[in-house]
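Read through the structure below, which is laid out as structure tokens, and then see the notes.
The complex appears here without one of its protein chains, the remainder shown in place.
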């Protein structure tokens, strides 16, 4: 990360190493921007790891039968793919990386409320990640339970599930601390004049997310601890032969893991909400509606968990209640989508890379969300549950949604942090390849899922071959797109032209300070006199 | 809020000791009540007493009574969340 | 770590306490998972839970309740003492709390040993022969009190650390938010016990 020392542009917080040298200036720094970058590079690393595993899954599924991996290896692969993507990439991805990078600047603070706690969060994350990787190579072999760790299988299997649960516990704890830190920061550290209704919507989305992190993640903690206890001390709380109930495990798991999907998407939505008005040069449509819908999603999203359990054997009353609630969460999401589109109306739209990714986000997330409605309806969920339709759904929302938002955020904010700009044309090419490959890859999955192909299958009936092959081909196109994107952006950040303080003409506070920002973000105490999307007064 | 302005209310020893005595009394009460067979009411009585004890601890020992509205709001959010987690699980187990 | 950059900024007391409270909520929800299981299994096995509760010793449970309530009182008083500038007294009161915590753990140790001696512990052959309801009761009893015990242990260390800080003058009548936050944590441990006691020991 120190390649930049040769750069003539070297300025701002990059120079303030706090008296430490080399790697120590990073892994012991309490500066929110440095911690943000630590998170950024770690989540990016795990994204690449996870993506390569995903590529391997698709390779195996190119034709029926066990071609490249044994069934056991395949099971370990998708477990690892899921765990890495969920716990190491997508949950910390936007909030911990970009949240740390820009949220304090957006509200005019010099850092987060508890800088040392912030550093501890990253350390816990790193320790958890290392433990998770250790679990692959020790004792019984790589865990093979799927990222859901369903009992009784996860208690019976001889693979190294215990260590993996400890890793998940620690990573969860790291997320809790980040959320807690952000809540206090947003409540206590706003600059003078930064009233609640002047907070940029990205920060609003982080605020809602942080609540979910703080209140839902502990339930994950106890859930994985229970698996651990079940395996180590034999506390048969989920073991039917000892009076336990395996379905209760699923309740506990989803009490966290459903809200977790909103931990994943809300910050992504926030990124999109901040990008669209800037490139349309027009105030965001329905500011308050969007802010409130973030809170509504966080709140309502916490009570829909059992829609993952429609066929599990839980009571029909629960199916009724949770299906109804599931549909209610769709409404605030719909409000956001409509507001985004309305913001474009009568604007002055400049199709720069961040906006392109934002538009893809709207399209892909809408597909993902609308297929979520198919899953939410009880009758149809019975057919598609645990098939590739679900796999298609969640890749659309997680990758098409959050993943694209992450990449949009890279194109939007990294020039600010590095002070340099990437090549626009290459970014557009990468975007086109990615979006096209994405649709081929995951649309095929949805279709083959509707035809009845179950998930977590290393092998399938020949009648499913066509769509699987198409899907695999899509994964290669997507891979090309991603490589173009990454090569381009990093070449730009390290060797590109200076970006200037406000390359996009944004009106929120992060664009008012220099690029890269100085150590405590502003050379002066910022006074906020207008809203974050007030381009008339806000930009030069 | 100025530096020292919100450093907090000083709760006198007397108040604390009275609260402690009340807590002890409630503990004895809850044991006593549990010896009477009230059927399903037993568990609710136990929970009711435990809740009143919590209110005492939170308000006085933990100074919640003297904190500003934000703290109380936060507390409500957390408790409501816990209650819904427990309550909504019963849509399944009660009707299975 | 960041003395140079942040030392000159005044400490944000409300912020620190807000952070502590948020942390306490996560603890509540951590135990919440166990209470969810408790509620569900109580509804399913009322008889088994009664039989199980009968076998727990009310004296141990009740005694520990008194210990914890008293220790809560002593921390609360320590804060008052420090606010009033009585540093010595505050330190002594924190010391009392540490001793109480230790006492609680010793009690717990004897209580568990007795049970384990009777062959009642998770995965023991004797337990596995009991009806489902009782097995669930004891398993969840061990998990909940075990997790609570870990919290007591952590609280004890935190209190000892605060005691040292008071002695060193790092926590003093002008800057005592660390004591307040440690106190909040300790009260939480007490709060959870307030629920554990009737739910496990008094189910008759």
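A, B and C are the chain letters, set down in written order, and residue numbers restart from 1 in every chain.
Just so it is clear, contacts are C-beta pairs under 8 Å (C-beta built on N, C-alpha and C of every residue); 3 or more make two chains touch, one makes a residue touch a chain.
Everything that follows uses one rule, which is that contacts and distances are computed from a predicted model.
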"2-oxoacid:acceptor oxidoreductase subunit alpha", "Dihydroorotate dehydrogenase", "Molybdopterin synthase catalytic subunit" or "Cytochrome c oxidase subunit 2" - which is the UniProt name of the missing chain: "Cytochrome c oxidase subunit 2"
Chain not shown, its touching partners among those shown: A
Selected residue (touches chain absent from view) among A:232, A:382 or A:483: A:382
Given A:136, A:300 or A:341, the one touching the chain that is not displayed: A:341
Listed residues A:374, A:426, A:440 or A:480, member touching the removed chain: A:374
Where the missing chain touches chain A, by residue: 63-65, 71-72, 75, 144-146, 150, 152-153, 156-158, 240-241, 245-247, 280-289, 310-313, 316, 319-320, 323-324, 327-328, 330-331, 334-335, 337-338, 341-342, 344-351, 359, 362-363, 366-367, 370-371, 373-374, 376-383, 385-387, 447, 450-452, 454-462, 533, 535-536
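By our rule, only the chains that are shown with their structure count from here on.
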Between B-C and A-B, the pair with more C-beta contacts: B-C
Length of the line joining the C-alpha centres of chain A and chain B, rounded to whole Å: 37
Intercentroid distance (Cα basis), chain C paired with chain B, Å: 15
Junction residues of chain A - those touching two or more other chains: 187, 215, 219, 248, 251, 255
Per-residue overlap in chain C, given as positions that touch at least 2 other chains: 14, 18, 22, 25, 28-29, 32, 36, 40, 44
Interfacial residue positions of chain B with respect to chain C in the complex: 1, 3, 6-8, 10-13, 16-17, 19-20, 23-24, 27, 30-31, 34-35, 42-43, 46-47, 49-50, 53-54, 57-58, 60-63, 67-68, 70-71, 74-75, 78-79, 81-82, 85-86, 89-90, 93-94
Chain A partner contacts - residues on chain C that touch it in the complex: 1-2, 4-6, 12, 14-15, 18-19, 22-23, 25-34, 36-37, 40-41, 44-45, 48, 122-123, 128, 131-136, 139-140, 142-143, 147
Interface residues, chain A side, partner chain C - complex: 18-19, 28, 30-31, 111, 113-117, 119, 176, 180-181, 183-184, 187-189, 214-219, 221-223, 225-226, 229, 233-237, 242-245, 248, 251-252, 255, 519-520
